[in-house]
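This report refers to the structure that appears directly beneath it.
Taken from a larger complex, these chains appear in their original positions, while the remainder are omitted.
Lettered A and B in written order, each chain numbered from 1.
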Amino acid sequence: MLKKQTLTLAFISATLAAMPVTHAGTFHGAQANPHREYGAIFQIDNGGNGAIKKTLNNIENLLHDPRLKGHIKIELIANSKGFDVYVKGNGFRRKLKELQHQGVILAQCGNTLRELHVNRHDLYPFITVVPSGVGEITIRESEGWAYIHPGAPHHEGF
Amino acid sequence: MLKKQTLTLAFISATLAAMPVTHAGTFHGAQANPHREYGAIFQIDNGGNGAIKKTLNNIENLLHDPRLKGHIKIELIANSKGFDVYVKGNGFRRKLKELQHQGVILAQCGNTLRELHVNRHDLYPFITVVPSGVGEITIRESEGWAYIHPGAPHHEGF
């Protein structure tokens, strides 16, 4: 185990040393380590269908990136007006359940519920409330997970 | 040095291996390590009261997350139109002082001042100007701090 990790480190060092060339045609994107587990936490903190569609679509794309497929763990954290993504009857129930079935953690900031006077029972029952969205992000990043915050679209659609 | 890094890697791998379950009811949020110090850098790069309130509120929530309380270090970096947060007479002086008193570092991008012709003396004197906001973020993330960029609200309020 120790040896493998030493090799992993050697691999990372080598990667950083030999950073990719920038000429189109020779560089085809960052390379994942097939022996490593990856994590990513997505934040949504604006409401509206455009922001929701864009964020869920981003998550689906990450699940299917051939470089990471099968060794990526994902969480969605909603705070501020982003709680919209979990409001019952918003039309995204099926999509959320599909993502959860694929292992995506669905989390909601508890402070937001109190501050914006949102009733927990107005949100889908299958999500999880965490103490704070920003705390959740901080801990995940400290664990080596990537943070991705899609920008809310200027206009509806994505 | 190499040994330490190898061990660090082992630690990260162990953390990723023990990833949380996703069923609501059994998962209550990521778990912090009580023996670890955490860091987070917040970016604000849009102006307006809505963006300022939301960002400062996010910082306050992180300071009080029970999982991290007492072992979290926070910095706020303003760049682009985000310098608004530090403009004298904007109504946020007291809140900023409170946050600073709780250990929050208040930093302003120096490039922004030059590019947007902002006079340093129009900003609160108790903040610190750093060479560039993006450099500040890059260094903090490299030190293991989390990066959190709240989205500017579409409408005033948060």
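Here, a contact is a pair of C-beta atoms (placed from the backbone, for glycine too) under 8 Å apart; a residue touches a chain by one contact, two chains touch by 3 or more.
Worth saying up front: this structure is predicted, and the values here are computed from it rather than measured.
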Overall copies of the shared sequence [whole complex; 2 in view]: 3
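Just so we're on the same page, only the chains that are shown with their structure count from here on.
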Relative orientation of copies chain A and chain B, as a Cα rotation angle in degrees, nearest 5: 120
In the complex, chain B residues that touch chain A: 2, 5-6, 9-10, 12-13, 15-17, 19-20, 22, 24-25, 27-32, 36, 38, 40, 54, 57-59, 61-62, 64-68, 72, 144-151, 153-154, 158
Residues on chain A engaged by chain B in the complex (per definition of touch): 1-2, 5-6, 8-9, 37, 39, 43, 45-48, 73, 79-81, 100, 103-107, 109, 111, 115, 125-144, 147, 149, 151-152
